[in-house]
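A single protein chain has been omitted; all remaining protein chains appear in their positions.
Showing chain A:
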């Protein structure tokens, strides 16, 4: 088990930057996700840690070792690929034994360890099978067993769930997380799926255009996005056009359609400038749900959409639209289109962000 440090890590291809100046410390035993849209540089970063891509600049440290110049086979890293990369000409047992044979372990130990590894991933008795006889989920488990049996210092997972169907993906999400927790192995997980990142990670690094734009716990990333990109990439958000009126120690005052509202701001803003008031639909309260100290506005219900556990309202405030999501449960009032209602939110759950 080791921590990972990336120091000013960069990769340039021709003119463009694939990864620029990433500085990151991933703690021992931590489950760290790199989350971002395709082409943001997350896979390139992972492949640099694995040693398949040579960085243009910067350093990669695993524990106290600088591995920047080492080839993949000398890094003592386990990697699971998107397509699992099970060797098709070897059976499951031979696949898992591959790394142990290279380490010149004796035969009895290999047999014993392969059996143990198969048990660990819930595939006892699968040793004789070949890749084409395994389902996607089983291949995934074999790929993990093959890696874990060599007791790598760190585990790298490159979109390992994206090739699975939805039901299995949900199951594997928790299974992988549990396995990782039990082993306490430092893990870097690359994904474009926010649900995976939010559910599995200890911390998430959101990447955009070759840079890490925000690092934080799933809660911080979801509730305190620092940029409009993070806001729009993770979940849904209302983004209302506002003008900044002023900033003090308690937060920011903004003008929304002529009404003064208090809100939070994580960075300093310029009075008079345009900004977006960012607000999750589940935090927009309607009518009696509002509490003391909440911002209040008058709005017209445009539409009501029933979605089972939640009911979704489109509301009109001045010339702008706000989406509110309310739990569909006992004692929660419903509003029909056309109704004029009072809506609002806790200022601490809204944020002014400058584009």
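Here, a contact is a pair of C-beta atoms (placed from the backbone, for glycine too) under 8 Å apart; a residue touches a chain by one contact, two chains touch by 3 or more; residues count from 1.
Assume contacts and distances are computed from a predicted model.
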Should one name the undisplayed chain from "histidine kinase", "ABC transporter permease", "Sulfate adenylyltransferase subunit 2" or "MnhA2" using UniProt, the answer is "ABC transporter permease"
The one residue from A:36, A:58 or A:99 touching the chain left out of view is A:99
Given A:75, A:141 or A:326, the residue that touches the chain left out of view is A:75
Which of A:146, A:173 or A:326 touches the missing chain? It is A:146
For chain A, residues touching the missing partner are 50-52, 71-73, 75, 77-79, 81-83, 85, 87-89, 98-99, 102-103, 130, 143, 146-147, 150
